[in-house]
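Report on the following structure.
Subset of chains shown; positions unchanged.
The letters A and B name the chains in turn, as written, and every chain counts its residues from 1.
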Amino acid sequence: MADPHPGRSTYRIMDSPLPDSRLWRPGPVRTMSSSDGPPAPFTTLAVSRPAEEMVECFQQISDDQACRVVLISGAGTTFTAGIDLMDMAADILQPEGDDTARIAWNLRKLIRRYQETFSVLEKCPKPVVAAVHGACIGGGVDLITACDIRLCTQDAWFQVKEVDIGLAADVGTLQRLPKVIGSRSLVNELALTARKMYADEAKSSGLVSRVFPDQDAMMAGALQMAAEMAARSPVAVQGTKINLIYSRDHGVAEGLDYMAAWNMSMLQTQDVMKSAQGTMEKKSPKEILFSKL
Amino acid sequence: MADPHPGRSTYRIMDSPLPDSRLWRPGPVRTMSSSDGPPAPFTTLAVSRPAEEMVECFQQISDDQACRVVLISGAGTTFTAGIDLMDMAADILQPEGDDTARIAWNLRKLIRRYQETFSVLEKCPKPVVAAVHGACIGGGVDLITACDIRLCTQDAWFQVKEVDIGLAADVGTLQRLPKVIGSRSLVNELALTARKMYADEAKSSGLVSRVFPDQDAMMAGALQMAAEMAARSPVAVQGTKINLIYSRDHGVAEGLDYMAAWNMSMLQTQDVMKSAQGTMEKKSPKEILFSKL
């Protein structure tokens, strides 16, 4: 059967905390059950060793014009169980180098590479949604704070675990979490005491924008949200993401200046006319066909 | 009758989504009904074509020493119905220019001019309060995020509409909304999906600081709040606004440095002595007469 919405497929990255895995594992492919139209095709990527594969994976996603949205979830009993202590030991506890400075040099390269593992989520111009159930610990928090939208189930909980293992979180949480939620007192409390935060506080603090009763409801909601974004002009959606991230790291005047440079070409898209016509004809965005991007 | 509080008048800008208007329309002049003293005179400005008139209007307000606060509201059934598609068509869909670069050049000038339309709200040193009822869509969100304080009625709703018409919001929302509310997940969700946000979520997310049951209650509350600000030292109030905006776009150390340079003159105002005396004499701020600014 021909794909009725060739430009609207999304990637879905799943993760499974099976005993023999570390962080990521592919789950079964699920298609999107949206009430308004045939399901958009979802492609599930298997990411079993995220530190090694994420950069390449998101490079591929960024370049794939068929992909419009990315959804990251966990297929097992929990979102992510955090870093395995034995894994860490090899990297941090037995570092290479002839002296302290050379060990430091190698550790910095390691940290930068891990940081990049999560920064690719931001560099990817397509929206990335994280759907969390169960535990989201340590590297899981680094991961979701680099996503654009966070959803969770009622049984989800979050823990900035790093101080418990003797280190300051260095691959993103300390940089992004304070820009993601509105209470600095809470951010500091979480990062300095490693206490757990449950779904209600995650919602009231703004870490997640929606809480669902269970995983099925969350996945349905996440897929519907993904469908909303996938249906709209990719010029509009991806330009919005890029400028939202730019604005986070710049003052308002700087952000406006960049925005104007950006839109002086992007406003020349056919999508504006298509959208305007669609609106006048009372069409849903899902009924308008935009070129790929 | 002589004006008993010559320095405390405020501007009130009203907007009415009448069929023949675009964004702004003058409403009837209303005076302030405050319990403690005679009503301060309100001046209502008619702004029927905001894109053309806002810059000049706020230049006038900034220079008018009689004005201490600005209140923006909608006089009709809703705050603002967003941009008219036909208006937009003329600007964006039929751009002038001999080639893509020259069209881009003209579009950038257009975007910068529209951006300035809202930035003048921030450059105006007097506090600007937005009181929203009904719909606040598209350009309405650009407008209110450039205001200092946002209030709304229980029936208000907000929509970052731009992705629906094929473009990334480019006149302020993407730059200011993330600095205005505390949940980045919510900001991204709103901007990437164009979903509506209602009053309760606007309150819990911090977009508005108060929700009122209906428009009459809101206007009473807004006028009372305006009266509070109008009664205080304009040196204190306007210096506070200027430094709050400066701090938003700078780190803490930068902000403190600027603040010290600012207050080395401003602390030499008579208003400090007047306020100190008034406090010792148990006076309300409204009983103290400050010079205009």
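What to note about this one:
Throughout what follows, a residue touches a chain if its C-beta (ideal position, glycine included) is under 8 Å from a C-beta of that chain, and two chains touch if they have at least 3 such contacts.
Nothing here was measured: the structure is a model prediction, and the numbers come from that model.
The complete homomeric complex described by this structure file contains 6 copies, of which 2 appear in the displayed model.
The rule we apply is simple: only the chains that are shown with their structure count from here on.
Mean C-alpha position of chain A lies 33 Å from that of chain B. Within the complex formed with chain B, the residues of chain A that make contact are 127, 148-150, 179-183, 204-210, 225, 228-229, 232-233, 235-237, 239-244, 247-248, 251-256, 259-269, 271-276, 279-280, 285, 290. By the touch criterion given at the top, residues 85, 88-89, 92-93, 95, 100, 103-105, 107-108, 111-112, 115, 119, 122, 162-172, 174-176, 178-179, 181-189, 191-195, 204-206, 248-250 of chain B touch chain A in their complex.
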